[in-house]
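One protein chain is absent from this view; the other protein chains keep their places.
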Amino acid sequence: MMIEELKPIIESLIFVSEEPMSIRQLVAILEGESAEDIEAACEELGREFNERGSGLELRQVAGGYRLATRVEFSEYVRRYLKAQPSARLSLAALETLAVIAYKQPITIPEILEIRGVTSTSAIKTLLDRRLIVAKGHKQVVGRPMMYGTSKEFLIHFGLNDLSELPNLEDFEDLMSS
Amino acid sequence: MMIEELKPIIESLIFVSEEPMSIRQLVAILEGESAEDIEAACEELGREFNERGSGLELRQVAGGYRLATRVEFSEYVRRYLKAQPSARLSLAALETLAVIAYKQPITIPEILEIRGVTSTSAIKTLLDRRLIVAKGHKQVVGRPMMYGTSKEFLIHFGLNDLSELPNLEDFEDLMSS
Partner (left out) sequence: MEKTKEKDETGFSPSGAARTPGAQTALEASSAAAESADQYKVKLAVFEGPLDLLLFLIRKEEVSIYDIPIARVTQQYLDYLRAMQELDIGVAGEFLLMAATLIQIKSQMLLPRDPAIPEDQVEDPRAELVNQLLEHQKFKAAANALHQRATIESATFTRGELETDKENPEVSSTIFQLFEVFQEVLSRKRAITEIEIAREELTMAEKITEIKRLVSGGGTVSAREMFERARSRRELVLIFLAVLELVKELAIRLKQADTFGEILITKREEEAGAGGAGPDSEGGAAIN
């Protein structure tokens, strides 16, 4: 294969790899190609990334080549990552959210009672993400705060209102076949 | 910022993101930049990937941009990842999915009506694979759950949005042939 042909193949391989891609690995995948040609293709690929002012660069790190964002754009990347905690919740947070959604309004001690573990940091996460809101104090000893789901919760899960939460019957509909 | 300056920043952001990156997200990160400029930069970026014969391409999927390897190099990538093609959907699941995709939101009884056969286990599979999501209860007797396709569905089938589904009427008259 010509070096020109090798380049895009190597590019896609480095792109999908989770670990830096070594010349040795590339030689193994690209049967019949010499280590020299492969190395030359890598070098050229890296040079091209630099020359065209790409947002990415081909870095040579311990053990091989990897693609990474260029340092000068790290500010934007950081900004993106920070604004990112979108769709994912830890299992603890998701459990807490589920309990709140189905048992609202509910206090922290009551959540503890159901989950069997403290949920304070999960509740903080959920409050930060605005998936839950405080719903006033419960009129019992200690007047603990009650929590319920927010409008953002409905939007996040694509619900019009809480009555659209699936119930046991919906689930059984799926099981009975 | 000039479009030329925007391009590498956008490239690095799209690279870092795990999910397709929407114009809206980019606008939020690149404060002060117009959606038009950002879109123009994305277009140009995509064109450049194609023109230089990169191993990667910029694709529009599920309402956003994402980088992916080109189909023509799939054999090498598979060889490296030793990727098992992800478990295929059964015929029943695919047909059920087609009905849901074109008729959403749709309930289980309505799917039965069209397919002439119960689809509950197919629906369970589709929910597990996250290709469909619950879309709330239908306000009819029994309040059955309605289902529709998810973002995963768009990603799985490489669609930018539902309007990219082929027209159902185009499938007509297959019997007369």
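The first chain written gets the first letter, and so on, giving A and B; residue counts start at 1 in each chain.
Going forward, a residue touches a chain if its C-beta (ideal position, glycine included) is under 8 Å from a C-beta of that chain, and two chains touch if they have at least 3 such contacts.
The model shown is predicted, which means the values in this text are computed figures rather than measured ones.
The omitted chain makes contact with just one of the residues B:V16, B:I29 or B:I108: B:V16.
What chain B contributes to its contact with the hidden chain is residues 15-16, 18, 57, 59, 66-71, 74, 77, 81, 83, 85-86, 88-95, 97-99, 101-102, 114-118, 121-122, 125, 127, 130, 133-134, 150, 156-159, 165-166, 168-169, 171-172, 174-176.
Even with one chain removed from view, chain A keeps its contact list with that chain: residues 12, 15-19, 67, 77, 81, 85, 87-91, 94-95, 97-99, 101-102, 114-116, 156-159, 164-167, 170-171, 177.
By definition in this document, only the chains that are shown with their structure count from here on.
Across the complex, chain B is touched by residues 7-13, 15-17, 25, 29-30, 48, 52-56, 67, 69-70, 73, 76-77, 79-81, 83, 87, 158-160, 163-164, 166, 170, 173-177 of chain A.
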